[in-house]
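One structure, pasted below without further comment.
The complex appears here minus one protein chain, its other protein chains still in place.
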Amino acid sequence: MKREKLIFTYLSGILGIIVTAVLFVVPFIFIIFTALKTKGEAALLEFSPPTEIRFFENLVEVIQARDFMVITAFINSTILTVSSVAALVILGAMVAFVLQRRMTKFNGLINALILAGLIIPPAVVPTIWVLQGLGLFKTLHGLIFIQIAFGLSFTTLLFRAFIASIPKELDEAAIIDGAGPLKLFFRVIFPLLKSVIFTVIILQSIFIFNDFQNPLYFLPGDENATVQLTLYNFQAQFNTSFNLLYMNILIITIPMLILFLLFNNRIVSGMTAGAVKG
Amino acid sequence: MTSLRSRKAMTAIAGFTVAAFALSGCASGDSADSGTSTDTGSSDSGSSSEPVELSFLVDNSDQTVGTAEALASAFTAQNPNITIDVETRPGGAEGDNIVKTRLATGEMTDIFWYNSGSLLQALNPNDTLVDLSGEDFMDNVNEAFIAGVTSGDGVFGVPAQTAMGGGILYNKDIYAELGLEVPVTWDEFMDNNAAIKAAGYDPVIQTYGDTWTSQLLVLADYHNVEQANPGWAADYTANEANYSDTASARQGFDRLQEIHEAGYMNSDAATALFNDGLAKLALGEGAHYPMLTFAVSTINDIEGGDVEKIGFFAQPGDSADSNGLTVWLSAAIYMPQTTEGAEREAALQFMDFVASAEGCAAITEGVGQQGPYFINSCTEVDESLSSPIRDMFPYFETPGATTPALEFLSPVKGPALEQITVATGTGQYTAEEAAALYDEDVKKQAQQLGLEGW
Partner (left out) sequence: MAVIGTASKTKASGKSLQSRHVSKAYPGWFYAPAAIIYGVLFLLPTLLSFFFSLTRWTLFDWEFIGFDNFLQFFSEPFLIQGTFNTLFFAFFTSGTKVVLGMLLAIWLSGPVFAKGYLRAVIFFPVLVSTVGVGITFKELMQPQDGVINASLSFFGIEGPGWLADPGMALFSVAIVDVWRGVGIATVIYLAGLAAIPQEYTEAALMDGATKLKKFRHITLPLLFPATSTVIILSLIGGLRSFDLIWAMTKGGPGFASDVLASIIFKQYQAGFYGLSTAGNVVLFIVVTAIVYPLNRWLNKREVDY
């Protein structure tokens, strides 16, 4: 009985490794192989190791393309992701906190608006019109505000579910100790949100860093491209140089890969803590 | 030989005046003041001391940037006090938007590079651009080109490149091997295709991975439309004719359907890219590639490619007598009304230079000549013209054998044409359905432009 179980464990694991290797690993190895090849070899689109490794040459060529646009794009994407995620964490937690703790006749309306933000697709051209009116169209801070506006609903929902599990007695104790609202929130509640903050940071960073549609609409133009736009533009420019195109895919995947290696274990636990308690 | 040819070519392009009637009907709004006072005109002084820097927005294709920089540096060499700073923008629809927005918000550079014809009309040139019709240097610009940069009473640009032909690029080796002759009717063309197919080559290369390439068979057929229905463009602009009700206009879609149904396309047509198409043609896998002549400039970069093995002919129509070429007017250089004072004067000086023999020489030296120039005094022809470009000249030398493409005769061009032609070329729509769909698409564009009669 026990032995059978052990065999099953190994068998299904090994089978799983084979299947995932074909379905999930091969595409990534294809990206890596192609990124290291010469232009001519890459054009064959074959799944084969490069006969001549041209890592450094290809990397330099991609980075230098169009006046170091990849570098500009990396700086822009980093600013975009860090600022909007930071703002989302703080603003979303503040909304969720008050919304969860304080019952007023507006709560129903606020909840409905949050749900609307999750469901309703943003109205693109009117948003551009508003941004133009505010002088924020085609600016990085304009796009940061856009990402905040579009990401608030999901963030708030995650926080609200989690805050509901924090006993109110903690607040009361702090209030009796004379803590004002800011101190209560930032000193008492915020540190307790650590695990759900991780979830929000991971999910929103992935979403915003990899977002293509919003930069395409709200931040057009070469001078302030994000990494995804760069990749998209290079698709046309490098359509005979697959090695460079795939090298570009490879380098813009690295930041998310680092995030993944750092927080891999936190993803499921953060989800469990943040999402399940509701 | 060269000099003889060149003289003939130039008298020919002077005869290329089909369409003076074309765009004048579509003035949008009242033509604003915009007139330049003639005294600021095209003095070639260069003596005035103050250094001036002109900003110059161009699209980011290699060809454009190369041309713009060649013009700028040759001009500055003559006029050391004026420097020109070339700034690039993306091409395609995104670039169009950038130009429109910068014009509307008053943030346009001192001069800029943009298409002539229908795309120019969408800029509301009468309200946004400086009218050049009073300038002396415009006398030097070919009449056919002027029609493509005219809106209402205003004329707005100087030609920045040569003319370009739209037709069929073909592989001369395959033609020689099979003993084929350049077709002058569609039936001859289809006979050639049958022979090519029997010999195991792809008769017609299509590359729908780059959707814009799919439109050629429709757009390059316009000379034949004009032969069957003279003045069709004006009726079309006025919504009195459309693709569904004019048999000759629908013919472009019919051709596409015919080639698809005959199985004459390369098997990877649905995903192949423009560069793949050129390589197939250059390496002799395919015999015909419907394309614009600008494409030949990169054939020598293909491994094993030799542009001298490629030839060019106009898209054939029903009759050999009316065989002729559909011509693309070049992009032009324009000046927004926001350019004033010393900059405006310097810009006019630059335009004067562009519209002169020296300007043509600068382009030829910088990026090579790609076809006949639209400048009357540019009679010199580069001796090293490549084979497909040489094949263009006889059309210009025959009176009545050239017609500007529809987009230079009418402001109406639907944005979805390239998807519709892909759908036709892959057998999803019949020519009839495609023509009807395109008429709908065109209607949207005309309504958005606020044209009369829609």
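Going by the order they are written in, the chains are A and B; count residues from 1 in each one.
Note that in this section a contact is a pair of C-beta atoms (placed from the backbone, for glycine too) under 8 Å apart; a residue touches a chain by one contact, two chains touch by 3 or more.
Source: prediction; values computed, not measured.
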item: Positions on chain B contacted by the hidden chain, ascending; value: 93-94, 96-97, 100-101, 104, 122, 208, 211, 267-268, 270-271, 415-416, 419-420, 422-424, 426, 428-429, 437, 440-441, 444-445, 447-448, 450
item: Chain A residues touching the omitted chain (full complex); value: 5, 8-10, 12-14, 16-17, 20, 23-28, 30-31, 44-47, 91-92, 94-95, 97-103, 107-108, 110-111, 113, 115, 117-132, 134, 145-146, 148-150, 152, 154, 156-158, 160-161, 164, 168, 171-172, 175, 180-181, 184-185, 206, 209-213, 216-217, 227-228, 231-232, 235, 242, 245-246, 249, 252-253, 256-257, 259-260, 264, 267-268, 271-272, 275-276, 278
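Convention: only the chains that are shown with their structure count from here on.
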item: Centre distance in Å when chain A and chain B are each reduced to the mean of their C-alpha atoms; value: 43
item: Residues on chain B engaged by chain A in the complex (per definition of touch); value: 60, 88-90, 94, 97-98, 273, 275, 303
item: Complex contacts: residues of chain A adjacent to chain B; value: 40, 220-222, 233, 239-240
